[in-house]
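Written below as structure tokens is the structure these notes are about.
Shown here: the complex without one of its protein chains, the others still in place.
This part shows subunit A:
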Amino acid sequence: MNIRAELAKFLNLCFVFSSAYMFWQTYSIVADTHSPIVVVLSGSMEPAFQRGDILFLWNRNKYSEVGDIVVYEVDNKQIPIVHRVLREHHSTKDNGKQLLLTKGDNNAGNDIPLYAGKKTYLAKEKDIVGTVKGYFPQLGYVTIWVAENKYAKFALLGFLALTSLLDDE
């Protein structure tokens, strides 16, 4: 057991995690959104987006367009929703606010029942997390598996511990 080698390994691990964190933060700043990559959690946009698909967001647009697929958050709910813009209304004045109505492609009706309280529209500036620009299938299922299966976390941690123990370079 070489303490120095073990510490070096630990440092290496820290480097990997901090690079990932830096990548996330940089992308957040560039795309102007607090979560630039989201994993689809519901089937309301099927068959285009299925559970576990990864979406890449962009939030530097001033106004959304009808047909854009946006990610939004409802007050008091933590789960981000990925739906398509059905209607948009904005003022022609400078800094005119934009109101949006959204709907999931696979849902029968629009999202008014999903909005918080008596709200019947989303505000672009306040509620929209980002617009979907890029798509990658299925890879995000790992995060759903870890989040929803109570044994998955232990399995993952166990696997990491086992590999670091077996690792004798």
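The rule we apply is simple: a contact is a pair of C-beta atoms (placed from the backbone, for glycine too) under 8 Å apart; a residue touches a chain by one contact, two chains touch by 3 or more; residues count from 1.
Methods note: contacts and distances are computed from a predicted model.
> Could you check which of "Ras-related protein rab-18", "Signal peptidase subunit 3", "60S ribosome subunit biogenesis protein NIP7 homolog" or "Tetratricopeptide repeat domain 8" matches the UniProt name for the chain that's left out?
"Signal peptidase subunit 3"
> For a quick check of understanding: of A:V74, A:L99 or A:I144, which residue touches the chain that isn't displayed?
Only one listed residue reaches the unshown chain, and that is A:L99.
> Among A:H34, A:R60 or A:R87, which one touches the chain that has been omitted from the display?
Selected residue, touching the omitted chain: A:R87.
> For subunit A, which residues lie in contact with the unshown chain of the complex?
These residues touch the chain not displayed: 47-49, 65-67, 69, 84, 86-93, 96, 99, 105, 109-110, 112-113, 118, 120-121, 132-137, 163, 166-169.
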